[in-house]
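Of the protein chains in this complex, one is absent; all others appear in place.
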Amino acid sequence: MTELIERDDAATEPPTVELSMQQAINRALRVLLAEDPATLVFGEDVGALGGVFRVTDGLQKEFGDQRVFDTPLAESAIMGMAVGLAMNGWRPVPELQFDGFAYPAVDQIVNQVARMNYRTRGAAPMPITLRLPSFGGIQAPEHHGESLEALFAHTPGLKVAAPSDAAEAYSLLLQSVRSDDPVVYMEPKARYWDRGPVELREPTDPIGTSRIVRHGRHATLIAWGAMVHRCLKVAELAAEDGVDLEVLDLRWLKPIDAAGLAASVSRTRRAVVVHEAPLTAGLGAEVAALVTENCFRDLAAPVQRVTGFDVPYPAGPLEPQYLPTIDRVLFAVQRTLEY
Amino acid sequence: MTANLAGDVTMRYVDLRPEEPGEAVPVLLLHGFGTTFDMNWRATGWTQALADAGRRVLGPDLRGHGATDKPTDSGSYLPERFVADLVSMLDELGADRVDAVGYSMGARLAWELALRHPARVRSLVLGGFGPRDAFAGTDLSDPGSGDTPFDHVFRTVAALPGNDPAALAACARGQAARPFSADPPPVGAPVLLAAGARDTLAAGAEDLASHCGGTYVEIPGRDHANAVSSRAFKRSVVEFLGERAPARGPGTAPPVG
Partner (left out) sequence: MAEENVTFTLPDLGEGLVEATVLEWQVAVGDRVERNAPLVEVETTKSAVVIPSPKEGRIVELHAAEDEVVAVGAPLVTFAVAADAPQAGIVGRVPTEEARPARRVRLRPPAD
């Protein structure tokens, strides 16, 4: 028997819309809240106000104040509450308003969130996604521009994601929240307002994979979050000089895509890792070590790191000097080319 | 900025430079009793209005107020002590002359500055200020305990975060120890007086204006507390200062009035 089904291909294609990163994250949260009644969104000012960056705008109105709600200004309590909710079958998506204020919650994150699954031999998984507006670039006051990825990547039991544009923010958040493991999802504040096409489709790349955002043959620039955009700018300028740079968006900082890094650097033979966090014991060191372990014989030059400086995150007006500048990245590229 | 200018008291002050500087002579803003530079001038939109007019703005937290030291002996609050602070501040900043704008107690101090250092004050604006004794009927051994207009002011400001009631009481006594006199008036600086129509503490402002050959502007509907933020007040002052600003070079004595 033949079933006649009228297919409208245009309707089944996932729509592509142009969104800012704020709106893309908002859209993903809508999908997540709609698909799973156990999903809860909470944090300081995420409800009535809609978030200090408007990321949760309208969610409380749409899903009610039982599922999208404001918390006291107490980061440790926010994460402690997430632990208790997760143990009771909920899927919490807490927000800590700014990276620097994650420190008061580190005890809960490191000692409870990251370990609970291990401690209970799998009886109490922690399907928590901590949304953490992260990194610098918006000239905010102290404690509002930190880069905590090394701390969380170093904590066994956590996954760490850092999207670089609106489309990535959408799909990485879907994956993070649907994962039964705790994920620290680091939103690059400097890219919140950046608009780009977002395909409203299911993510296809597995968790823990990187992506090549620009193909090149002379060296690989490795970055995540807002630095991906900067590396793309560097690659454009390098192209004017006849230098062809590959840009790799690491995007998952734990687990790290060692194979993806090796594949790219084996081809280009040179690597420059760029991050906002200070140099010493930053994630760039881990990337350099992985590249060296896996591509030692292919490397034409030592891996270069271009990072923030080993100083406390500076006041807003000094940010442009602190964050890796285009010239600092270009200079590191030149060092690898001349080696 | 802070500076230890007068020796015993460390004073916090601001020096705000406009993005598009117009006039070389800065405006000195002197806040009222129990408030601060920020509360009196920034929150009320004055710094913005003056910046928009291209004016550089200087102003302290007066001794006993805000982030400036708060001694608790009344001798520290004699008007001449405040004036010494102001002169030190202006010297430090290299400001030879200013347009002095004061509100309430700040107006009294602007008057004193103009009187004692006429060369330093190009024009004078007295807001919310009149010639009557502001402390009349107040028991200055325990200000805030009675029902005079000043008692009311004292109770309100003593409760503001950051204020030290003991320092404010000493300040009131120091000010009262030198009763205001309209004679002699300062010479050389044109004077503008402005006060809310319902400002009882500024009673007689109009008379004082005519006494010293100045201009009086009434701010309709406002009282002592809420006249400060009035747009009409700001506009009058910016215009008054602007009229004096461009034509004269430094060193030429402006006509009285």
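Letters are used for the chains, namely A and B, taken in the order the chains are written, and counting of residues starts over at 1 for each.
Here is the rule we go by: a contact is a pair of C-beta atoms (placed from the backbone, for glycine too) under 8 Å apart; a residue touches a chain by one contact, two chains touch by 3 or more.
Not measured: the values here are computed from a predicted model.
**Student:** Could you run through the displayed chains and say which ones the absent chain touches?
**Tutor:** Missing chain, whole complex, touching shown chains: A, B.
**Student:** For the full complex, which residue in A:Leu40, A:Ile78 or A:Ala190 touches the chain that was left out?
**Tutor:** A:Ala190
**Student:** Considering the whole complex, which of B:Thr44, B:Ser123 or B:Thr138 touches the chain not shown?
**Tutor:** For the chain that is not drawn, the touching residue is B:Thr44.
**Student:** Any idea which of B:Thr10, B:Thr72, B:Ser88 or B:Thr156 touches the chain not displayed?
**Tutor:** Looking across B:Thr10, B:Thr72, B:Ser88 or B:Thr156, the contact with the absent chain belongs to B:Thr156.
**Student:** Check each of B:Thr35, B:Thr68, B:Ser123 or B:Thr138 against the chain that is not shown and name the one that touches it.
**Tutor:** Spelled out, the listed residue whose C-beta touches the missing chain is B:Thr35.
**Student:** Kindly note down the residues of chain A that lie in touch with the hidden chain.
**Tutor:** 20, 52-54, 98, 137-141, 144, 189-190, 192-193, 195, 218, 233, 237-238, 241-244, 269-270, 300, 316, 326-327, 330-331, 333-334, 337-338
**Student:** Name every residue on chain B in touch with the hidden partner chain.
**Tutor:** Against the left-out chain, chain B lists 35, 39, 43-45, 48-49, 156, 160-161, 222, 225-231.
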